[in-house]
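One protein chain omitted, others in place.
The block that comes next holds subunit A.
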């Protein structure tokens, strides 16, 4: 696989398919890299890898629990990167983690280490526009796409700036709240998707609360695709194996493809 996250996703979108980015917490099980492969085989267009942090302020109970498990099992950034380096999933891998892990040494060192192990993108939910300047430069220097979040509460002016400065795709939050399956998709979600699509040609993906294939298809209708996290992590915490998680991703894939027809 060559090129940036954005080139890859834009090319896939060009074939008329809604984009699907499933998530896994790195280190949540000893065989988590098999989950990444299963996602890719089941039709994922990229995979989001959560680097577990002790205090995930934007995560609901499911991803908190997955992160807690991974940390208890001794997962570290270094360890994740070593495993990622041996993983050829065939689709871009995007790290998602919190600022504290990113600033440990320097943001430049962090970005360089990610890129060196083969990651192509980075999402840091507690680093909004105002705080992302240095990180955006470091990511660009390392050849990583820094994905920014857009929220239902963002003003039009902020959305414009987010759309302009985000790389890879724009991560549109379906609602005000944390990750998790519970809760409503806000009415603002469709509006947010439309507004972002007006503002940018970059792919726009919805995340948070994409809890079923039907919902994935519905949301993808307002943008270019979806990120699915808690629905997968809950199945994993309930005991699902990589093959079963792959099957769930395949069901999301089918729903998205049918919705697009």
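Everything that follows uses one rule, which is that a contact is a pair of C-beta atoms (placed from the backbone, for glycine too) under 8 Å apart; a residue touches a chain by one contact, two chains touch by 3 or more; residues count from 1.
By our rule, contacts and distances are computed from a predicted model.
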item	value
Name under which UniProt lists the unshown chain, selected from "Sn-glycerol-3-phosphate ABC transporter ATP-binding protein UgpC", "Tryptophan synthase beta chain", "FeoA family protein" or "Quinol oxidase subunit 4"	"Tryptophan synthase beta chain"
Sole residue of A:57, A:116 or A:260 that reaches the chain not shown, by the stated touch rule	A:57
Touch criterion as defined above, residue of A:101, A:115, A:185 or A:240 at the omitted chain	A:101
Sole contact to the chain not displayed, among A:44, A:66, A:89 or A:151	A:151
Touching residues (missing chain, whole complex) on subunit A	53-61, 64, 68, 71, 76-78, 98-101, 103-104, 125-131, 148-155, 158, 162, 173, 175-178, 183
